[in-house]
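Note that one protein chain is taken out, while the other chains of the complex remain in position.
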Amino acid sequence: MSFLSRYIFSTNHKTIGIQYFVLALTAALLGTALSVLMRLHLTYPEAKIRLFEILWPNAAAGGVMTPELYLSLMTMHGTIMVFFVLTTVPQGGFGNFFLPLQIGAEDMAFPRINMLSFWATALAFLVLCSAFVVEGGAPLAGWTAYPPLSAVGSIAGPGMGKGMTLWVVSIALFCAASLMGAINFITTILEMRTRGMSLFRMPLTCWAWLVTALISLFAFAVLFAAGILLLLDREAGTSFFLPAGLVINDRILDRKGGSPLLWQHLFWFFGHPEVYIAILPGMGVVSTVLSVFSRKPVFGYRAMVWAMLAIGFLGFLVWGHHMFISGMSPYSSLAFSVLTLAIGVPSAVKTFNWLGTILGGRLHLETAMLWALAFVSVFVTGGLSGIALGQPALDMYFHDTYFVVGHFHIIMGVAAVFSILAGTFYWWPKMTGRMLSETLGRVHFYVTFLGVYAVFIPMHFAGIVGNPRRYSDFGQFEFLKDVQGLHKFITHAAFLTAAVQLLFIFNLIWSLYRGKKAGDNPWNATTLEWLPPSHQPHIVVRGAYDYSVPGARRDFLMQNESNGQ
Amino acid sequence: MFFAILLWITAFAVAAGFFVKRWWFPPPISRHAMAFDSLFAANLIAGGIIFLAVQLALGFVIFRYRDRGQRATFSTGSTRLEIILISLTAILFLGAVAASSGLWSAVHFTSMQSSDLKIETAGKQFAWSFRYPGPDGKFGKTDVRLINDAAGNPFGIPDDDAAGKDDIATSALRIPAGRPVQLLLHSHDVLHNFFVRELRVKQDLVPGMEIPLRIQADKTGEYEIACSELCGLGHHQMRSVLIVMPAAEFDAWLAQQGKRKQ
Amino acid sequence: MKNATGIWALLLGLTLAEVALAYPSLAPAVFLLVLLALSVGKSALIIAFFMHLRFASRALTLALFPILIALILLLLGFLPDAQRVMHAA
Partner (left out) sequence: MTRNETTWEGGGSPFAIGAKPLGMWLFVVSDALTFSTMLMVYTYSRLANPHWPAPFAFSPSIVQATVMTFVLLSSSLTMVWAVDAMKRDDRRKTVQYLSATMFLGIVFIVIHMREWVHLINDEHITLTANPWNQPLFGATFFGLTGLHMAHVTIGVVYLGIVALGTRMGKFKTDHVETSGLYWHFVDLVWMFIFPMVYLMSVKR
C-alpha cells in the first residue's frame, strides 16, 4: 500500500475515524480561537490590538475590529463549532472508529462511501474557511443565515457576497457528506453485526449512533433543499425567501412573493434535530463510561434505548420553539411549547438513569469518569434553563439575549464537548495504544469544569438584564453599562478556559510519544472493542454492561465470555 | 472526593448568583411585565430546587460511593421507578406549559379594540421610525420609492394622498400611560426585533408582514428600544426610546404635532 | 412479468383518470385531495410491485415508512404561516 492509499485515501474505518478526529480537532482549535478574539473585542472595544491588525489588515485597521468583522467571526465560530466539531467528532470520529469494533464487524458496510463522506466533509471545511480570504471576508448572517440578510447578496454588507455563497456551498456539501455517513452507519448496524449481537445487546453508544444516523438521514435532507433554494435566491434571482417591497441600502429590490419565515421553518426543521445529532452520541459515551467506571450495569438499559428513540423522534416536533417571536402563528407557539417540554421527559429519564447507574457503584474517578460526571452536571444545568426558554411567554423576553447564549453553550456546546473528552480519555488507549496522562488530564479537567461554569452562568445574568446577543459593541445602550463588568469577568474566564485547552493538546501529543503503554483492556471493560485484535469472528452471548455480576469470577464479563466461572 | 466538594461549591455559587439578583430585570412598567416576573420567579424556584437537588445528589453519590475497595451492587434498573419518574416530570413540565400559556395568550389572543391607539412601527438598517395616523385616524398610503429620510419621509408617504397628509412620523416612540396601544410592526429590509425590557415583550419585524403587537405601559418615563434580531453590521446601534407620557400630556403633544403638519 | 405489465397498465389508467379529472371544474381543494389520493395510490403500487417492497420483509416497511410519512406530514406545520404574509402589490 502506498502512503496515499494508506493514510490519505484510506477506506479503513479506523483511519477514517482518526481523520475525522483530527479534522474536528483543527476545527475546534480554530473555533475556540475565534471566540477568544470575539471576547477580546467585546471587552475592550476601543483598544488597539496589534493581533487583529496582523490578522485582518483591512477589517481591523489600526487594531480595532469593525462590527462586520466581529459578526463574521461570530458566524464562523458558530458554523465551525456546530457542523465541524459537534457533528463531526462524536459520529464521524468515534463512530467510524468504534462502531465496527463494537458490533464485531470487519469494517463499515460501504468503505468507499465512507472515505468519500470524510473527504466531502473536509472539502466543506476548506470551502467554509476560504470565506475568510475572499473579497469582503466571511459572512455575517450568523450560523442560522436568516434571509433577507443572507439572500440579497453584497448590498447587505461586506461578507454577504462571495463569503455568504461559500457558506451555503459548504453547508450543502456537508449535507451530502452527512447523508452518506448516515446511510453507512444505519446499514452497518442493521446488516453487519456479529453472531449473537442482537439489537438489545448492543452497547448504548451503538444505539446512539443509530438514532443519530436516522436523524441525520432526514434532517440533512431538508437542509439540503433549503440550501438549494437559498443559493437560487442569491445567485439566480429567485425570491423564495424575499417578499415584495424590500429597500436595502437605498436600493429597491425587484423581488416578490416569498417569505423570510419559510427559511426559518426549513432551517429549524433541520436545526433542532441537529442539536440531538450533536448530543446523542455523547449520551451514549457517557452511559458507557459511567457504567465502566462504576463497575455497575447501566441502570435501565431498555429505558435508555427508548428514551433515545423518543428524543430522536420528538426532536423533529419542536423546531418551532426557535421561532416563538418570529411572527409565526401564535397558536403554533403553544403547540410547540407543549412538545418542547415533552422532550424534557425522556431527557429526565436519561439523567435519572445516569444517577441510578453510579448509585451503589464503586466509582473509579479517572479523568474519563470525571468528564462523564461533569457531563451529567452540565446537562442538568443547561436543561433547566431550557425549560424556561421552552415557554413562549418567558421566551418573549429571553429570546436572542445572552440567556439563550448561556443556555445553548452549556447544553449543546459544553455538554457535547465534555462527552467528547470523556470519549477521548476512555478510548485513547485503543486508538493509540498509549494512555493519556492522568495528572495533566485532571488539571485540565478541573480548570475547564470551573471555567465553563464561570463563562456561561454569568451569561444568564446578562440575559436577565436584557443584553441582546450578536451585538459587536455594548456602548450604544444605557442599560448595557451595567453588564460590562460581567462581560469582563466572562472574558477573563474564557481566556483561562481556552488557554488550559492547550494542556489537553499537549497531553495528546505527549502521550503519543511518552504515554504509558496501554494493555488490551486497560479499563476492564466488557465491550468488543477491547478484545485483542483477531481474525476470528466474535460470538456474543451477553449484553454490553455485565459488571459485578453476582457469582462471576471477576467484576466484568466481556460480551463474548460464555460463562463467568 | 475533591470533585464532589467542588461540585457542591459550584452548585451553591450558581444558585447564589440567581439569588442575590445583582444583575436583574429592570422594574416592570406594565401588568404583563409584573405577571412575567412572577412567572419567572416560579420557574426559578422550581428549577432552583431541582438544580440543587440533582447537583447535590450527584456530589453525594460521588462522595459516598468513591472507590474504597467495596464491591459494587448489581442492579439493572427498575421499571416502576422509571414510570414514577416519567409521570412526575410529565406532570411538572405540562404544568409549566399550562402556567405560562395564559400569559402568552393574553398578549397574542386579546382582541384588538378599535379604540386602541395605532402606531406603525418600522425598522430599517439601522434605525426605527414610528408613524401616528394624525387627527383623521387613518394611515396614508406608502410607496417604497418615495422613502427619503433626509426629507423627513421615512415611510414614503406620497404628497397627494389626503389620508397621509396629517400622518406624523417620529424617531422616538411616545405613548400615553395606561392606554392600550397597537404597534403595527413593519420592516423595510431585513429582520429586526422590537424589544423593550421594561415591557418584557419582544417581537420580530418581518418584511412582507404586518405583525400587530398590543402593549400597555402604566408607568411614565423613558425606556430604551433595542433591536434584538441580527440585522447586519449596525445591529448593535439600532436604538430608539419609548417615552411613556401622562395621557393628557400625550394628547397635547399629538395635537401639537398634527397642527405643525398643517 | 405479466404482473408488472398489469400494474403498468393500471398506473397508466390512473394517470389518464387524473388528466380527465382536471377538466370538470372541481373546487381546487377537492381536486388537490383527489389528486393526492390517486398519487399516493400510484406510488404505493410502484413501491409494492416495482420496487418489490411487497416481497421484501415487513420490517423494512414498518421501520422506514411510518417515519417518512410522519415527517412529511410534519412539514405541513409550515403552512399556517403562508397565510400570514401580507399580499402587498
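Remarks
Here the chain labels run A, B and C in written order, and each chain numbers its own residues starting at 1.
Heads up, the rule we're going with is that a residue touches a chain if its C-beta (ideal position, glycine included) is under 8 Å from a C-beta of that chain, and two chains touch if they have at least 3 such contacts.
Because the structure is predicted, anything quoted here is derived from the model rather than measured.
Across the whole complex, the hidden chain's contacts among the shown chains comprise A, C.
Between the chain not shown and the residues A:Ser5, A:Asn58, A:Ser198 or A:Thr439, the one that touches is A:Ser198.
Check A:Leu34, A:Leu262 or A:Met435 against the missing chain and you find that the one touching it is A:Leu262.
Screening A:Leu229, A:Val318 or A:Met435 for touch with the missing chain picks out A:Leu229. Taking the whole complex into account, chain A touches the unshown chain at residues 103-104, 109-110, 113, 179, 182-184, 186-187, 190-200, 217-218, 220-222, 224-226, 228-229, 232, 236-240, 255-259, 262, 266, 540. On the side of chain C, touch with the chain left out of the figure occurs at residues 1, 4-5, 8, 11-12, 15-16, 18-19, 21-23, 25, 28, 31-32, 35-36, 38-39, 42-43, 46-47, 49-52, 56-60, 63-64, 67-68, 71-72, 75-76, 78-79, 81-83, 85, 87.
Operating definition for what follows: only the chains that are shown with their structure count from here on.
Looking at A-C and A-B, the interface holding more C-beta pairs in contact is that of A-B. Work out the mean CA point of chain B and of chain C, and you get 43 Å between them. Chain centres here are Cα averages; for chain A and chain B they lie 29 Å apart. Contact of a single residue of chain B with at least two other chains is seen at positions 208-209. Shared interface positions of chain C, defined as residues touching 2 or more other chains, are 84-86, 88. Within the complex formed with chain C, the residues of chain B that make contact are 208-210.
Residues of chain A that touch chain C in their complex: 214, 218, 222, 243-245, 259, 261-262, 265-266, 269, 313, 316-317, 319-320, 327-329, 331-332.
Those residues of chain B that touch chain A in the shared complex are 2-3, 6-7, 10, 13-14, 17-18, 22-26, 36, 39-40, 43, 47, 50-51, 54-55, 57-58, 61-62, 65-79, 81-82, 85-86, 89-90, 93-94, 96-97, 100-105, 107-109, 124-125, 144-145, 147, 188-191, 193, 195, 197, 200-204, 206-209, 211, 224, 226-237, 239.
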